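All protein chains but one are shown in place.
So, subunit A:
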């Protein structure tokens, strides 16, 4: 693996960039692995990376039905924050932010973690109460989050309209300054490169069709488009399609899959310095380094596996953006797309062992899995390696839906996440 740095960039420039080597090889499946991870998104690749790096387990394959990073990792609006209400969530997401802050150096790949601040707007009394609850809980948990008046919101994000004549005037906002964005593709590529360098096989365009089990019920391996692959352990991290894969091992997951749409504008010079989210008017927005306004929508109202959302929701989302930022009315939408998100009843993730011995699952991230990528991958690797939960993911079990020990951020929050 050629190290990435300014010196090597210069050296290769002089030789017309002809000596760069591949960042990960095009691996073909071996007969057997210690661990097979299904799903080559940020979560699956990251888990493989930490398995190899921190647990010394390198006989690992990450298998994907398409190209790596092609699911929600490469389709989301890249918001990273940790100002969650419940202790369990705050610990997990804050662990993630800790990892984000060093991820470029850790991977020797610039994932462009940009600590530009996430501002969540309150538009009614209920929002104010809810944000206040979050801010107090975050403070006592040591998580950065503070209240801004409407004028302070405007100072932090000049394009914002704080007109009191708006349909839903801004009553204030909760700001997490440590939060921000990152370059989504680079996260998948950085983990892929790091994992491959440690011996992990990344097998693309090879759909897993079923999980095969031993007569005693434990995992035997996976059936794939390229034949059967034996595995001591199987870990599934396949976002919207996790429930489909897990069904083949007779594990029924409490997941519903919805289309989620996002869009970008044409690129313009820097105009938008932070990330703004508003649940009351249903929109969130930031500006990419390329200059595009990156705008996220809510989930469509029906369940679907079609990565093709409807027009009305997009119209509502754009209307919400121009309502809060009237100056963007003449900007143009360049592209919109959809992804499939897997949603649990309590809107929190599952990072867990399963009733099937040696089968593990990391899913249910809904609309907010990107921000958790390093933290989820890191603790998932622990769970796979040690066959036991990491203290941070211990509450995020599958059993909680039977016991009722839920982590219901959606119920508690006035914000989408």
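By definition in this document, a contact is a pair of C-beta atoms (placed from the backbone, for glycine too) under 8 Å apart; a residue touches a chain by one contact, two chains touch by 3 or more; residues count from 1.
In the analysis below, contacts and distances are computed from a predicted model.
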Looking only at the UniProt record of the hidden chain, which name from "Phosphonate C-P lyase system protein PhnL", "Oligopeptide ABC transporter ATP-binding protein", "Sarcosine oxidase subunit alpha" or "NADH-quinone oxidoreductase subunit J" is the right one? "Sarcosine oxidase subunit alpha"
Of the residues A:136, A:226, A:252 or A:386, I need the one that contacts the missing chain. A:136
Among the options A:98, A:185, A:223 or A:256, which residue touches the chain absent from this view? A:185
Consider the whole complex, including the chain that is not shown, and state which of A:126, A:214, A:252 or A:386 touches that chain. A:126
Contacts of subunit A with the absent chain, listed as residue ranges: 4-6, 8-10, 12-18, 20-26, 66-70, 74, 87, 101-102, 104-105, 108-110, 112-116, 123-126, 129-137, 139-142, 165-168, 180, 183, 185-186, 189-190, 204-205, 265-271, 281, 287, 289-291, 306, 308, 310-311, 314-316, 318-323, 326-337, 345, 400, 402-406, 408, 410-412
